[in-house]
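Apart from one protein chain that is not included, each protein chain of the complex appears where it belongs.
Going in written order, the chains are labelled A and B, and every chain counts its residues from 1.
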Amino acid sequence: MSQQFTARRLAALAGASAVLVGLVGCSTPASEEEAPPSASGDATTAPVEPGDSTGVTEDTVTIGTHTPLTGPAAAGYSSISAAATAYFAYLNDNGGVHGRSIEYIVKDDGYNPSTTQTVVRELVQQDEVFAIVNGLGTPTHTAVLDFLNENEVPDLFVASGSTSWNLPEQYPFTFGYNADYVVEGAALAQYAADEHPDKKVCLLGQDDDFGDAMIEGAELVFGTGGLTHIERYSVSNQDVTAQIGALQAAGCEINLLATINGFTALALGTSAQFGWFPMWFSSSSGADYPTLVTYLGEDVGPQLLQGLVGTNYLPSLGSEDEWVTLFRQINEDYNDGAPFDGNTIYGMSVAYTFAEALAAAGEDPTRESLLAAVTSGGLTGNGIVPLSFSEDNHAAYLGVGITMVDQGVQDYLGATYAVEGGTVTAVEAAPIPLENDALPAG
Amino acid sequence: MNRIAPSLTGAPRTIVMGAVLTVVAIAATFGLDPYRNFQLATIVAYFCAVAGLTLLVGLTGQLSLGHAALMAVGGYAYALTASLATDMGLDGLPRFLLGMAGAIAASTLHGLLLGLAGARLHGPYLAGLTLGIAIALPAVTAQFSGVLGGDQGLRIDRDDVPAVLSRLIVVEQWQAWVAIMIAGVVVTGLAAVRRSSLGLRMRAVRDDETAARLSGVPAGRVKVVAFTLSSVAAGAGGAALCFVTQSVSPGAYTLAFSLLLVVAAVVGGLGSIGGAALGAALIVMLPWLVATLTDLVDMPAELEQRLSGNLGLLVFGALLIIVMLARPGGLAGLRRGRRTRRTSAEDPTPPSGPDAVAATSPTGATAADPAPASALREMPANDQPRTPQTVLQSPTERER
Partner (left out) sequence: MDHLLFLIATGLARGAIFALFALSLVLIWRAARIINFAQGAMALVATYAAFAVTGMTGSYWAGLGAGILAGAAIGLGVERGLMRFTRDSHPLAGIIVAIGLVMVLQALLGIFFGQQHRPMHTPFSDSPLTVGGVPLLSPYDIFVLVVALAVMGGLALLFNRTSMGLQLRASAFSPEVSRVLGVRVSLMVTVGWMLSAAVAALAAMLLVPTELGLNPHSTDVLFVYAFTVAVVGGLDSPVGALLGGLVVGVAMTLVTGYLGATFAPIGVLVLLVVVLLVKPGGIFSMREARSA
């Protein structure tokens, strides 16, 4: 910098700083020792109030989320927040919850943990949201886990199957939504063992937590080292020929997939090129039929996907479920008729679950009453088994159902498995019926 | 500066300047709410890396596309050493200092190795090598996920506000203070280097490596030192960011982020430390500004989703192109614009005509005139308004 520039800037800064130092009061902590940082900028949190109602006004409740709308990860996920927004618009048009409409602020983080930290702080400290709902992604949400819990912000229904969200002791404010990957891996493996006891089972997994957890789940069933062959792929390389070749060479008959939708499509497409048609058992993260068809193309997709086994815990797209019918209608009316797929159902289901929790949190919700509503065990959600939230369990779904694609329709087969304490058990599915047009009354 | 402290010259003056600006920045944190302080801390951490990059590119002409990865080196080293310190029962200042020492050591080592390789390489080859580093980072963290934590990276314990200050400031402000102090030390060091004879040698190497060698400048060593310094600055920035966010992960240090650092350095003005500060502020604030502006306009959800994020990227790209073509001096060069025009009017025959491709050597330097030799003869004269530094720092002016 030139010296004149520096000198002038220095003078200006010195002058400005004199003014700023005068403003010290506006940034010093509130008088209590343990004041949460978020409350320091203003003095709205009066101690007489029974709880923290940040983000709640007479007629609105403001909540926020972080999700990738740009960057390579946006392709698979950007429709989730749009679906949730559509459901909230439907809910608000029908009176909201306890007369309050829900404002859902969606922030793009590009699946970059550093951006996630920035936007979540903005949501909490600038936009003063009541809760973070359905923040998406394992690495991204991991980056804000400590921040949200230190600031005592309800961190509801994280969109990822990592087991990190179910740590009530360490992270009392965080709750997961997806059935975790261990559960999914175990359920798929158990189904394989039950239905095809003599077949060689292998696994193709992403080279991160996702793959590790699925392997862990599968080994609950088959024992450590019980899988015939394991191959890993990296999202940065869209060529899985070498991996598929190795699976084929190992004589695999059933391939468990810990893959996101794009790589499920790649795996199926590549093996079809080899003329190799084993059975594919995919995690719910990579088993969404409409999405897979768009990847594979309308012409060959349906044929390749015939018989694809997957897991799910939400109303299934292929069923004539009343939830699905309603969600389809909401998608038409409030989401500009965007493509209706598993992500749409997922986004609306999460939004519905939040509305249910908010309704249960009472006429005048506080962060405390919201958490109490979730941990009370009274929430049902809209899945094929009731939500399993409780004081000491922050995972939404401990059981999943097995789905299969048949003639272009993906629906439940009936087999449902739950995992508890490291053992897999078959359970009865108990789908939650639609009530009051998905408008929680409280 | 002369008006404020006319008796101070050379390195002491740079240090006093750095100290004064650091104190001013710390004072400024009192005017900001916690979120703005977090943003400030981020800007300041990026500032370290951008200052290092701008010095490297502006002074030695070596383009690095891997500075985000070098920041990650600092961040990971900080996280690993700080965790180790926690295990040893340390916390507070000793843990912080150990962490910083680890970050500096690791980034020095990486910078040195890369610099040794890079000193042999010219323009695009160095860019290719550093690009490879940026691409390999996620693979390295996945490969050694036992130590580096795979794509979730590492998390560390938070350093709380020291007891003496806890009634005065909140944790975000404290984190901003620490980041500012790190940047203060690092950038003051870089500014001192820029003004030293080493800085002069760097420019000589950039302008004409052969001429510099002939004048007795050990070009290879100068490049290695420059790369190492730049790497340390980036590493310190990464460590500061790790301190502020208590985490480090490969997804935060992508190639796209490396390119954003280049945007910051270029738009700020290559070689200019003040420009680096402006550039760092720009890359943090612009996406936020664009998002805020698009929020004000009512539009269909689908369109809004497509614009969100992409619009920021579009503005960055356009800025980069416009600045590079219209004002290669960057934001920092704006003030000097008038003088530049005057001097170029005095010199009616710019050495490189529109098609003088041959005059551009593969080093990327324009070997058009013996400027470096004359630059070498001029010693730094800090109390003159137009020292060789100011003359040389703007690429448009360099050809004189």
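The criterion applied here is as follows: contacts are C-beta pairs under 8 Å (C-beta built on N, C-alpha and C of every residue); 3 or more make two chains touch, one makes a residue touch a chain.
As the structure is a computational prediction, the values presented were derived from the model and not from experiment.
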item	value
Interface partners of the hidden chain - shown chains only, full complex considered	A, B
Among A:57, A:94, A:170 or A:241, the residue in touch with the chain that has been omitted	A:241
Residue among A:159, A:213, A:258 or A:296 that touches the chain left out of view	A:296
Selected residue (touches chain absent from view) among B:117, B:198 or B:285	B:117
Interface with the unshown chain - residue positions in subunit B	57, 61, 63, 117, 120-125, 127-129, 131-133, 135-136, 138-140, 142-143, 208-211, 255, 259, 262-263, 266, 270, 306-307, 309-311, 313-314, 316-321, 324-325, 328, 350, 352-358, 360-367, 395-396
Where the unshown chain meets subunit A, residue by residue	69-72, 74-75, 78, 207, 232-234, 236-243, 245-246, 249, 262, 265-266, 272-275, 294-297, 299
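In this section, only the chains that are shown with their structure count from here on.
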item	value
Interchain centroid distance [CA atoms averaged], subunit A/subunit B, Å	36
List of subunit A residues in touch with subunit B within their complex	1-7, 9-11, 13-14, 16-17, 19-21, 23-24, 26-29, 33, 35, 37-38, 40-41, 69-71, 74, 78, 82, 85-86, 106-108, 110-115, 117-118, 121-122, 125-126, 138-140, 142-143, 146, 150, 207-209, 234, 236, 335-336, 338
Residues of subunit B that touch subunit A when the two form their complex	1-4, 17, 20-21, 24, 27-35, 37-39, 42, 135, 138-139, 142, 145, 150-153, 155, 158, 166-173, 241, 245-247, 249, 251-254, 256-257, 272-275, 284, 288, 291, 300-302, 305, 308-310, 313, 332, 335-336, 382, 385, 390
